[in-house]
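In this view, the complex is presented without one of its protein chains, the others remaining in place.
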Amino acid sequence: MKLELGIIKISDIQFAAESKVEGSTLYVNKDEVKALILEDETFASCELDIARPGESVRIAPVKDVIEPRVKVSGEGGVFPGWMAKVKTVGSGRTNVLKGAAVVTTGKIVGFQEGIIDMCGEGAQYTPFSQLNNLVLCLEPVEGTLQHAYEKAVRLAGLKTATYLGKLAKDIEAEEIRTYETPSITEGIKLYPDLPRVGYVLMLQSQGLLHDTYVYGVDAKQSLTTMIYPTETMDGAIISGNCVSACDKNTTYHHLNNPVIEDLYARHGKDLNFVGVIITNENVYLADKERSSDWSAKLCEYLGLDGAIISQEGFGNPDTDLIMNCKKIEAKGVKTVIITDEYAGQDGASQSLADADIAANACVTGGNANTVIHLPKMDKVIGHIEYVDKIAGGWSGSLQEDGSIIAELQVITGATNEMGFNKFSAR
Amino acid sequence: MIILTNNPDVMKTMTERDVRFVDGTYRDVLIKARDLVHQGHQLLSHPLMGSLKPNETPYRTVALSDSGGPLDTDSLLLIENAIETFDKFAKVTRPDRGVNTPQEMLADFRLIDLSLIQSMEVNE
Amino acid sequence: MVKEIERAGIPVVHMCTVVPISLTVGANRIVPTVAIPHPLGNPALSKEEEHDLRKKLVGRALKALETPVDGQTVFEE
Partner (left out) sequence: MVKVVHYLNQFYAGKGGEEMANLPPEKVKGFVGPGMAFNAAFKGEAEIVATVYCGDSYFNENKDAIDTVLAMIKEEQPDIVICGPAFNAGRYGVACGTVASEVKAQLGIPTLTGMYDENPGVDMFKSKTIIMKTKDNAAGMRKAVAAMAPVALKMAKGEELGSAAAEGYFPTGIRKGLFEEKRGSARAVDMLLKKLKGEEFETEYPMPQFDRVAPNPAVVDLAHAKVALVTSGGIVPKGNPDHIESSSASHYGKYDIDGVEFLTDKTYETAHGGYDPVYANADPNRVLPVDVMREFEKEGRIGELSHYYYATVGNGTAVASAKKFADTFSKELIADGVQAVILTST
């Protein structure tokens, strides 16, 4: 399967009378987007705002971040099962508005976290401070249940991203990136001497605010399965996960999965990137056993020599991670795991909830308990009272000058367990 | 299946199951679960289910097998690690979270907890 | 703890319920016991039966101390 990504660089977003992409500026007609979102009667109101890199702006609480993309050629449409029919995606050409994102905010539950600071200390920990963000603040009609509100916000984000993506359908991108995965047999013929490497992508799937969807299917109800890496670039996997801001995988992460990109970068040179195994992280231990058995079985079935395993979330996914690692290693497949840590504010505590000697090759996205200082921002997009309640801080962490001392775990994407960032710990 | 919980919504909703109410904290539920594991019950759900940190949500629900058998080592390690993790997080208390959760936020925490423990029912 | 005693040069037998943990912490002579809250007893038994059970288990531990071992050894019935 072969996919070309047409990269259209966006360096600014502006509100304008007509929605369009001109040069590297994305113009957005506010009213059109609002009308589109308010078609959903779940919403009482919808506010749009723009946050650009370097501005004194804080966005909170962030639910999801989505990159606008559009299918130019090839089967299906972006976000299959949601914004397009359930048709296999991942081939042909897709245009990407690189440098732009849709950020959804909405206080679905009272304790939601997730901050994006566009400048200051917090900005260096989140990749989203580097993007031009169109922020949606979505309020439900009274009496809306949390399940319904979450789904509506999720869809509003996908809708808006799709709407923006379509503006770039007819643009001829200057930069084309090509990704191709041959069939198993072709791969063996093409690269007989290269190690066969797979990617085990763990998806959060525990329940409300903890879900991930594949082609519209709730991942907790799916067995471990396989997917072409390019399918993820067309939005085959989307996030419904709103909890644990620092180490949840947003839809943006799934679209730009760094493990997939970096395995492709070495594909055909140092390794043969065979494919992606997607597995879930369920609440029940029997599910964990079954899913990790299947991960190991598929690794064996594909004749892999090595696999990278990435995690999502805090606490019990450590158990899934270690089960996957142990069982895959037991099949003779060498593994590297990517995780993050909760080592306490002083860094002195045992970092992982679960550990095993099989996990002898580990990459970490850093200590989520790291204390950071978030300066006062001129503008807050989203829920100001939420920020006033010292999000992610503790008693006495709100400073007199209005700045906040908090733990890194409140920053969206800060300790991402796909290895999206450069932050780490030793 | 035995369901230990300090979440009244689980008690009210999952009436067809053997729900045992623990009148206490998140930690008290873990301790009760540990005692059952020591008696040979197996954990069926992960004691740290959900991504909410132990100093964030005041509610906890744990599912265990009905009858005790020989001690299940995996369950033992899981529950003891969970208690250790709980205690690690308990060192930092947060305003509006955990034991300090204001009344109006409690319903949301109860809902998430209930949703997580009910997640197996979709597969039944 | 068991390792430090062994390292000091004293033969030691570890009586414990969770054998895998005992193996992990490096005990060489291991006698499995009844249950975590009552390793050397069983409240379900009568006083006499419980005493006999305990004597049997501790007797096994003494036997283990008298038995040369090459590496980690679990002394079961």
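Order of writing sets the chain letters: A, B and C. Residues in each chain are counted from 1.
Here is the rule we go by: contacts are C-beta pairs under 8 Å (C-beta built on N, C-alpha and C of every residue); 3 or more make two chains touch, one makes a residue touch a chain.
Note that the structure is a prediction, hence the values are computed from the model and not measured.
Peer 1: What chains on display are touched by the one that is not shown?
Peer 2: Hidden chain contacts in the full assembly come out as A, B, C.
Peer 1: Per the definition of touch given earlier, which of A:Leu38, A:Ala148, A:Ile184 or A:Cys362 contacts the omitted chain?
Peer 2: Counting the whole complex, the residue in contact with the absent chain is A:Cys362.
Peer 1: In the full complex, which of A:Gly92, A:Gly216, A:Pro258 or A:Pro375 touches the chain missing from this view?
Peer 2: A:Pro258
Peer 1: Where does chain C touch the missing chain, residue by residue?
Peer 2: Touching the chain left out of view, chain C contributes residues 1-18, 21-22, 24-29, 33, 36-41, 43, 50-51, 54-55, 57-59, 61-62, 65-71, 73.
Peer 1: Just the residue numbers, please: which parts of chain A touch the chain that's not shown?
Peer 2: Spelled out for chain A, the touching residues are 195, 197, 258-259, 261-263, 265-266, 270-271, 305-308, 310, 334-336, 338-339, 341, 343, 346-348, 351-352, 355-357, 359-367, 370, 416, 418-426.
Peer 1: In the whole complex, what residues of chain B lie against the chain that is missing from view?
Peer 2: Given the touch definition above, chain B has residues 34-35, 38, 76-77, 80-81, 84, 87 touching the missing chain.
One rule holds for everything that comes next: only the chains that are shown with their structure count from here on.
Peer 1: Per the definition at the top, count C-beta pairs in contact and tell me whether A-B or B-C has more.
Peer 2: A-B
Peer 1: Any idea how many Å lie between the Cα centroids of chain A and chain C?
Peer 2: Going by mean C-alpha positions, chain A sits 50 Å from chain C.
Peer 1: When the centre of a chain is set as the mean of its C-alpha atoms, what distance in Å lies between chain A and chain B?
Peer 2: 28
Peer 1: If you average the Cα atoms of chain B and of chain C to get two centres, how far apart are those centres in Å?
Peer 2: Chain centres of chain B and chain C, defined by C-alpha means, are spaced 33 Å apart.
Peer 1: What does chain C use to touch chain B in their complex?
Peer 2: For chain C paired with chain B, touching residues are 17-18, 20-21, 35-37.
Peer 1: Name, in rising order, each residue of chain B that touches chain C in their complex.
Peer 2: The contact residues of chain B facing chain C are 35, 38-40, 71, 73, 76-77.
Peer 1: Applying the document's contact rule, which stretches of chain B touch chain A when the two form their complex?
Peer 2: Where chain B meets chain A, its residues are 43-53, 56-57, 63, 74, 78, 81-82, 84-85, 88-89, 91-97, 101, 104-105, 108-109, 111-112, 115-120, 122-123.
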